[in-house]
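Complex shown without one protein chain; remaining protein chains in place.
Labels for the chains are A and B, by order of writing; each one numbers its residues from 1.
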Amino acid sequence: MLSFLLRRLLLIVPMALLVVTLTWGLIRIAPGTFYDSEKKLPPAVEANIKKKYGLDKPWYYQYFIMLGNVTCRTMAEDETTLNGIQFNVGSARVKCFDFGDSLKYEGQSVNEIIRRHLPYSATIGIIAYILALIVGGSAGLFAALRQNSIYDYGSMALAMLGLSVPNFVLGPILVLIFALGLYMVPAARWGGILNLILPVITLSAIYAAYIARLTRAGMLEVMRSDYIRTARAKGLNETSVLLKHAIRGGIIPVVSFTGPALAALLAGTVVVERIFSIPGLGNIFIQSVLNRDEPLTLGIVAFLSVLVMLLNLIVDISYGFLDPRIRYE
Amino acid sequence: METNDNNLISLQDLQVHYRIGGGIFSEAKTVKAVDGVTLDIRKGETLGLVGESGCGKSTLGKAILRLTEPTGGKAFYNGKDLAHLPKSAMREQRKDLQMIFQDPYASLNPRMTVGQIIGEPIRTFGLANGGIDARVQELMETVGLSRRFIKRYPHEFSGGQRQRIGIARALAVDPRFIVADEPISALDVSIQAQIMNLLERLQAEKDLTYLFISHDLRAVRHLSDRVAVMYLGKIVELAPGKDIYAEPLMPYTKALISAVPVPDPEIEATRERIILKGDVPSPINPPAGCRFHTRCAYAIDACRTTVPQLAEIKPQHFAACIRINADNPNIHANHEAGLGALQQK
Partner (left out) sequence: MTNNGTILSVKDLKTYFQTEDGVVKAVDGISFELKKGETLGIVGESGSGKSVTNLSIMRLIPEPPGKIVGGDVVFDGIDVRSLSIDEVRKIRGKRIAMIFQDPMTSLNPFLKVSTQLMEVTQLHLGHDKTQAYEHGVKMLETVGIPDPRSRMDGYPHELSGGMRQRVMIAMALSCDPELLIADEPTTALDVTIQAQILELIKDLKARMGTSVILITHDLGVVAGMTEKIIVMYAGKVFEQAPTKELFSTPANPYTRGLLKSVPDPAHEQGKELYQIPGLPPDVAHLPPGCPFAERCDRVEDICRKEYPPFVQINEGHHSLCHFAKEVYEESRREKAAAA
C-alpha cells in the first residue's frame, strides 16, 4: 500500500510536466502575443519587450526557463517573493511552485490570482458536488429499487433531460423563471447564500443526472447477482439486502466517476461563471488564454493537473475500502 | 530421449513459469504452472490429462501449441522444437495443431456468423479449393450441424451446438493434433455423450491425435488410450486407461478415482471412499519434496525432502512415488510392511 502510494505520487511529476509542456507548445503555436494591440508596435519597442521577457532567446532556452518557473529554480540575489515554497540549498536559495507574475494584470503574481479566485469556484463546485451526489445517488437508488415503475421511468426521463440540456441553456432559463419572473433569487453576482442557489443548480444538474444513471445501473447489476439471492434466502428484508449487501458493489461505478467530476467542479466551469458573473477561476483561465498570458495559463494548468491526479488517486484508494479484493502492490 | 517415429508430440522437461508481482518495492514470485513435463503423445492416440483445477493441465495444453509461451524445455513435433521456433515458423505449424476450448460461449466471436468463424482459418491458410462456403458447409455437416445455419450467429445456438462449431473451426485446417481442453464440462449430460461420440468418430475418420484435458475421470476413461495424471505442475502417473482405472498406483490417483460418484446406489452404498484432506496447495510456493505429501496418507519424512521421479513401475505404467518400485508396486502393502523409501531401478 505504501509503495503504491509512493509510486502514484511520484508518477504525478512526469505527468504534470507533460501536460505543462503540451500546453506551452500549444500556446506557442497559436498566433498572437500578449503585447498585441490594435496598433502595430514600432519594431524597436517590440524588440525591447522581447528582450525584457526573454523572448529573443532560442525556444529551448525559453522552455527550460518556463519549466524552472513552474517547478523549482534557484533565485536571484535580489529576488523577493512570498509565493510558493522556498528553502536553502547550501548558499543558494531555491523556490518551488512560484508561477511568476501575470503579464496582463501587472504587478500581480499568478499564485495570488489563483488564491483569490479559486474560493469562488470551489465554493460553488463543492456545494454542487454534494448536491449532485445526494440528489443523483438517491434518485438512482430509488429508481433501481422500483425498477420499471412510474418512479423509475420518471426519474430516468428527468436524468436524460439533465444530460441533454446544456448548462448555458439551463442557466438562463432558471434566471428567467426564478430571478426575473418570480423575483425569488438574485439573477447574478457574488453575494449571500441566495446568490449561490441558481449557479449551484445549473452546475450540478448534469452531474446529478449522470450519477443517477450510474447508481441505477450499478444497483440493478448488483441486485441480480448470486450473493443478493443468498442474502434474500437468509431471510433478510429488502432494506437490509440493499443497505448491507448491495450498496457497496452498486456504487463502485459512481465512485470512479466522482473523482474527475469533483476536479472539474472545483476548477469551475466557465459557462456558469460567465452566466452568473462569478469571479471564479474558470473565468480567469479562459481570459488568460485569450490574453496569451502565458504564466497565468501555465500556472492554472499545472495546478489543475496536479489536482485532478490527486483526486484520481483518492478515488483509487477508496476502491480499496469498498472492495476488499483490491490490493495495492 | 530421442524422438521416436511413433510419437507425434514429444515433450522434454517442458516448463511454464510465470512471474507475478515484482516492482521496485515488492518481491517477485514465481508460479510454476507446468514444472518439467516429459511426455510422448503417440500418433493416433488419445492421451487423457486429468487433475484438479490449478494443477496446470490447461497450461500444459496451451504451452504445447505456444498459446502460452513455455519458459523452458522442448516440445518436438515433426522433428521441430515448437518451443523454440520463431513466431513465423510457428504460424505454419499451427495448421497442424488445433485447440478446442472449454467454454463454447466465450471462445466464439459473437459478431461473426458461423460461416465466418469456420471459414476464417481456411482463409488464413489459403486452403479453400472450390469455394470457402462449400468447405464450411461440408465441415458443418461433419460435426452434425445443419448447413442452413451458416449465416447464424453463435448466440442463436445451444451450448452443445456451439461446441460443435468450435470443433468444426478446429477441423477446418485438417489438423493432425488437437488439444481438447475440457470440451464437455460446460455441457448438459445428454449433450456430453454426443460430443464424446463425435470426437471419437472424427478421430477414426481423420486419423487425429488428441490431448484430452478434463477433470471428469469418467469421460477421460472412456475416450483415452493412455491417461496422465497431473498434480501441481508435474505428471505423477501415466498408464493405459484401463490400468490406471483398475490398478492405480499413486495414492493421489486412487483418491481421484474414488471421489467420482458412481451412478449406482448399490455400489455407492458399499464402496469405500478415500477423501483427501484440504485443497490443492498454491503453485506459488509448492510443497518441497513430493508435492502431494501434504495430503497423502502414506507420506513419510523422506517424502518431504525427496522429489520423486516418474519411473516405470509396471510395463507401460509410470508413477512418481518414492515408496513404490517395480518389485513392490503396492503402496498400501509397503506401508503395512513398514517399508520406507525404496530404491528405483
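Remarks
Following the convention adopted for this analysis, a contact is a pair of C-beta atoms (placed from the backbone, for glycine too) under 8 Å apart; a residue touches a chain by one contact, two chains touch by 3 or more.
Predicted model, so just to flag it, every value in this text is computed and none were measured.
From the options B:R94, B:R169 or B:R221, the residue with contact to the unseen chain in the full assembly is B:R221. Summary of contacts with the chain left out: across A:P31, A:P58, A:G191 or A:P324, the touching residue is A:P324. Annotation: of B:I20, B:A106, B:A134 or B:A259, B:A259 touches the absent chain (contact as defined above).
Touching the chain that is not shown, out of B:K242, B:R304 or B:H332: B:K242 (per the contact rule at the top).
Residues of chain A in contact with the chain left out of this view: 148, 225-227, 229-237, 240, 244-245, 248-249, 322-325. Hidden from this view is one chain, which touches chain B at 52-53, 158-161, 188-194, 196-197, 200, 215-219, 221-225, 241-242, 245, 255-269, 273, 275-276, 279-280.
Keep this in mind: only the chains that are shown with their structure count from here on.
Averaging Cα coordinates per chain places chain A and chain B 54 Å apart.
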